[in-house]
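Note that this complex is displayed minus one protein chain, with the remaining chains in position.
Up next is chain A:
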C-alpha cells in the first residue's frame, strides 16, 4: 500500500493500530487512542528552549585552561553527541511517519524529532564559542573512526526499517526484482524491523548519551564548562521525555492489544533485544576507555564510568520488563542526579541562578571585568 499524505479512506482512527494501519488523514486530537502521546507533546512544548539563551561565554576561558587530555574528553563527547542528534533529528520522521496511523502519535514523533534539532544547534553554539575553528571539530566527525564505529550501530535498525518500508510501499509484500536484484518483504518482517528499531532508539536515548552527560557534569562539579552543563541539563530533560515515549511504544507493542503481531514479535525478538542492550553498553564502555586514554579527570575515571554504564543499562532494561544483565546495583556517581533533576524543582549545587532556563530570557551579563583574573 502506497503512502498518501491525506488518506481519503474514511476510517475510525480510534481503531487504528499505532503503526501499519491506514495513513493518518485528519490531524485531530479531540479523540485519542493513546492520550499519553498528547501529554508528551504538551510536556515537550513546555520544555522549549533555545541554545542562544544559554550563556556559554565563560566556557571559552575554562576550555583554554583545560589540560590536553581533558580537552580531548570534552570535545570527543561533543562530537559523539553531535552524531547522535544528527541521527535523531531526522530518523524518527523518515522512519516512522510513513507508517504511523494515529494522529497523536504522528505529532509526538514530529515534536520529538524537532526537539532533537535544537540539540544539534546547541552543539554548534558550544563549539563556536570554545573554538576559533569550529569547522575542524565538525569535519572530524566524519573522519573519526571511534565515532563512525558507533554510527553503524546507531543507524543500522533505522536504515533496515526505512529500506523495507520503501520496498513495501512501492511493491507490496512478496519478492520483487529491482534493477536485476531480488528483494523480499513481508508485513510481518517490516513489523519486526519496526520493533527492533524502536528498541534500538530506546537504547540510544537511554544509555548512549549518559557517558557524555556524566563527563559534562563532572566538569561542572569543578565549576568548569558550566554553560555547557546548563545546555546538557536541558538536553537531558528532553531525552528523559523521549525515553518515556519509546518506553510507552515498546510496552504498548508488547501488550499486544494494539497489534497482536507486535506482541508475538516482542517475544521472538527478546534475545535480540538483550543483544542490542549488551552491545550498546559494551560500546559505551569502550568509549569511556577512549575518552580516558591519556588520563582521567577529577571525580571520574574509566572504571567509575563503566560501572555507571552498567548501572544505567540495568535500570533501563528493567523499565521495559527485561532482566538486568550486570551485577552493579548501585549508582557509582549519585551526584549526577542533582544535575539531571528538573530545574524548577531543585537547583544543582553550583547553580546560583538559572534565569537562562526561562524561555525568552537572555542571560549575557559577562563583561570584560569578569575575565580580569584570567590570562589568555
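Basically, a residue touches a chain if its C-beta (ideal position, glycine included) is under 8 Å from a C-beta of that chain, and two chains touch if they have at least 3 such contacts; residues count from 1.
Criterion: contacts and distances are computed from a predicted model.
Hidden chain, UniProt protein name from the list "Cbb3-type cytochrome c oxidase subunit I", "Putative spermidine/putrescine transport system ATP-binding protein", "2Fe-2S ferredoxin-like protein" or "Peptide ABC transporter permease": "2Fe-2S ferredoxin-like protein".
Among A:199, A:243 or A:262, the one in contact with the hidden chain is A:243.
For the options A:31, A:184 or A:318, the residue in contact with the chain missing from this view is A:318. Listed residues A:171, A:304 or A:340: the one in touch with the omitted chain is A:340. Although one chain is not drawn, its touching partners on chain A can still be listed: residues 36, 39-40, 43, 236-237, 240-241, 243-244, 247-248, 251, 315, 318-319, 321, 329-331, 334, 337, 340-342, 345-346.
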